[in-house]
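Apart from one protein chain that is not included, each protein chain of the complex appears where it belongs.
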């Protein structure tokens, strides 16, 4: 191996302090050498969150890796349900997905999802986008459920518990947990600290909190301390695995 | 007026675009010239959040301003209940506070609160710190209430609704709203965007969301665009008033 | 539903004219979310020199105009996934924070398109309800009930002549009693506890004639 990963993955011998003898230091290292290594244990039936708002923030390399990895019967939690033939659409086309939990499956060229849905070959749980974000955060924050005004009196709240609070009607919503959260970040370090790029941040931070195993593909790996501690958006405690993805795949 | 505030407060004539004649532009300007101006409308009986964890992040100038302003019968929401003779302790000593909602009133020199509490002259709602933060955030995020495991079976959950969720026992907690949130930030601009300094960030961001009127004292005012949009911690939408406080008052 | 002939005596407002009429009413300093579709036009008509702040559900405040050709950044898009820019003073944040500001009344105005608006302020804009149509809601329900003011911008009639102002929505609802004002190609109406109240209409129309055309009660402007 060569390139930036080597710095993070090839050694646990960190050298010596000035004036002392060298010793072995075991260090926290969440950087994995490949997408395949980062996804090797995704099991059939897993719930997998996938970041992104359309193509912005979509972890393209991880989604491709998930297709290659082969896990089936997945529940996907994402804002959209894919478009064209790449990304989430390709995962759907490969027949790996049992259910999608999302806010906006209908897009200009979401024909793969559309066809599966019309054929009754995929289950859809449609969630208002704010409820989606808040339910994901709830899972990551230890909240057992919460009341929101959003959705009250609509088809999307049908069958849900309602409650009047201070004269307004609220609906009870529950956390959405995930076995894996796959997200895309801009910069990462070996502790898993992340920054994002512009509006590609979107669902990344909340999904990182909710995933039992959060895998981040990053454009750039930096040494520890290479991210300003004031500007860390996702602290490393929420991230279990980091993979550098050199190529910027383009998916709209 | 002179100094940095002038840039933000003295004019609504912003000059001309190159090649065109000048015109009057009304601009959003949340910067006020003084603490007194920023607090003029705090009413008797108001609920006032005050940021800070001990002295870190405590908006000393705003608390002093509140004492000078004279509002009475206040409910204070803060992590602590003051210590020594300054800050929140001075507000308490001045007899302005009816009730404190906080997680940790007992400190090494919290004798002013202690005496009032023992004399039955102040009401205390003691809240686990995470419930305090989450209840404040709930108010700012439109959540009508939420279930948490924290506090179940303890005196601090006495009388509260409980519910079993997935085999675990949860307690129902409600939002804490405030008429005013007084917080301290490091850097601010005329739109109210804020950054914080190190662990002085603590309750500032959540309180900014929960306050009907959020007033931030900042160490430094910068022109619009002077804060990296990736590093804004509190977006201006949550902030109604900004005051520059030149002197760094020291309260432990 | 009341159906009307396409030919009329009054001149309908164009989409840009509706946008301009609505933009007039956006007050100085307002935080505004413009929904996908027609509402997006409003950004082009904000009166010169009036500073407002546009929010986009995907995590932007201070959204600016589309970039120059070649300057597009796939990581900087609006709710319609079109490339945009960020103004000085803008900020990025995550979806949970974005919807917190949308859902708790921090936004002053949400401008949304609609299939139907009822006289009690119910909004239908997310799903036709037709079998086979793919439902998609996005942030519509959050905006409808979350913003301080929910303004609808839409054509007065559907392509086949049905009035979109109704006494009761028959499309699936987005939110109950959430619309405060409606801007159409014929009129601007407030939605009050007493139903639709006209603010202004295109030349030749008054509350009575508009009410007759629309098939719902529309009260004359309050003086």
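Each chain gets a letter, A, B and C, in the order it is written, and its residues are counted from 1.
Simple rule for what comes next: a contact is a pair of C-beta atoms (placed from the backbone, for glycine too) under 8 Å apart; a residue touches a chain by one contact, two chains touch by 3 or more.
The shown structure was predicted, so the numbers you read here are calculated from the model rather than taken from an experiment.
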What shown chains does the left-out chain touch? A, B
Out of B:142, B:205 or B:229, the sole contact with the unshown chain comes from B:205
Hidden partner interface residues of chain B, rising order: 53-57, 79, 103-107, 110, 113-114, 117-118, 124, 126-134, 136-137, 148-156, 196-206, 233, 250, 252
I need the residue numbers on chain A that touch the omitted chain, in ascending order. 23-28, 137, 139-142, 189-191, 193, 209, 223-225, 227, 229-230, 232, 235-238
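Criterion: only the chains that are shown with their structure count from here on.
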Would you mind pulling out the distance in Å between where the CA atoms of chain A average out and where those of chain B do? 32
Numbers and ranges of chain A residues touching at least 2 other chains: 134, 148-150, 196, 198
So which bits of chain C are touching at least two other chains? 86, 92-93, 96, 99-100, 103, 146
